[in-house]
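Attaching a single structure in structure tokens format; questions to follow.
In this view, the complex is presented without one of its protein chains, the others remaining in place.
Labels for the chains are A, B and C, by order of writing; each one numbers its residues from 1.
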Amino acid sequence: MDVLYFAWVRERIGLPKERVETSAATVIALVEELRAREDRYGAAFADLSALRVAVDQELVDFDAPLAGAREVAFFPPMTGG
Amino acid sequence: MDVLYFAWVRERIGLPKERVETSAATVIALVEELRAREDRYGAAFADLSALRVAVDQELVDFDAPLAGAREVAFFPPMTGG
Amino acid sequence: MRIVVQEAGFDAGRELTRFSARSGAGDPGIGAIVSFTGVVRDTAKGTLEVMQIEHYPGMTEAALTKIAQEAMTRWVLGDVLVIHRFGQLAPGDQIMMVATSSAHRKDAFEAAEYLMDYLKSRAPFWKKEILRDGAQWVGARDEDEDALGRWD
Partner (left out) sequence: MRIVVQEAGFDAGRELTRFSARSGAGDPGIGAIVSFTGVVRDTAKGTLEVMQIEHYPGMTEAALTKIAQEAMTRWVLGDVLVIHRFGQLAPGDQIMMVATSSAHRKDAFEAAEYLMDYLKSRAPFWKKEILRDGAQWVGARDEDEDALGRWD
């Protein structure tokens, strides 16, 4: 599955996109897997209330299922306009 | 004093502006004087709730004083925009 | 602040460009520009031939200026533009325009709506529809008068 990072999430993790092999059933399970990897993930995912997530380009909650998902993206609250 | 008429008030009275010699103390007193003149004034001033009035180009109520006024205008509710 | 009452047509796009240039380039605090353009609408199902707009020269400019000044008192605005035509217009013609600029979108939107609400019911313009088979003065709508209550 492709995992994308934007804005300061991208800066903390140090890359915009990576391929992740996972059997995580939900977004939050994927977050836990990433957090366990390296400190930079811990730093990026320290406060989930400051983060938003999209699965296949649709905004979802952190307990959303990942079955069949091709792309997950993490980013801060949006500031368009 | 100059008396001006706009929109259908002008059409009913048949002219856009006339010079009126009057000692009327208020707008409503002026209206009564005009009404007594000719039927066309009666037709124009039949329903005061359908009319608006400006004294010296400021919207006022019908009981407004006319002392010192140079110009009085009668017209229907405005429909700009 | 710019108030224009004219018979001639105007180009809303070019007016917006001019207004934005004065608002944005001149003032680093401007973040939001709102424009409203009114268009002559054929509510008579294709039978409207001409919209005649009558106004009260002198009072019109004074009333529009007063409305614009009140908007600049109520909101922190960079600038205000009001253009209103009179005379003979055809369906689809641009009849009037307002524009506002401000730091924030909420102020720019509210001020533009305020200008429109007051311009509708407090500026001395009257519209007459010349139809294929007759003519009629456009009546004031209760909802336009009611809209003013929002700003009390």
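Quick note on the criterion: contacts are C-beta pairs under 8 Å (C-beta built on N, C-alpha and C of every residue); 3 or more make two chains touch, one makes a residue touch a chain.
Computed from a predicted structure; not experimentally measured.
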Displayed chains contacting the withheld chain: A, C
Hidden partner chain, residues of chain C it touches: 11-18, 20, 23-25, 28-42, 46, 91-92, 94, 103, 105-106, 108-109, 112-113, 116, 147
Those residues of chain A which, in the complete complex, touch the missing chain: 4, 6-8, 54, 57, 59, 73, 75-81
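Note that only the chains that are shown with their structure count from here on.
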Rounded Å distance between chain B and chain C, as computed from the means of their C-alpha atoms: 26
Interchain centroid distance [CA atoms averaged], chain A/chain C, Å: 48
Averaged-CA centre spacing for the pair chain B and chain A, given as whole angstrom: 72
Chain C residues counted as touching two or more neighbouring chains: none
Per-residue multi-chain contacts in chain A, two or more chains: none
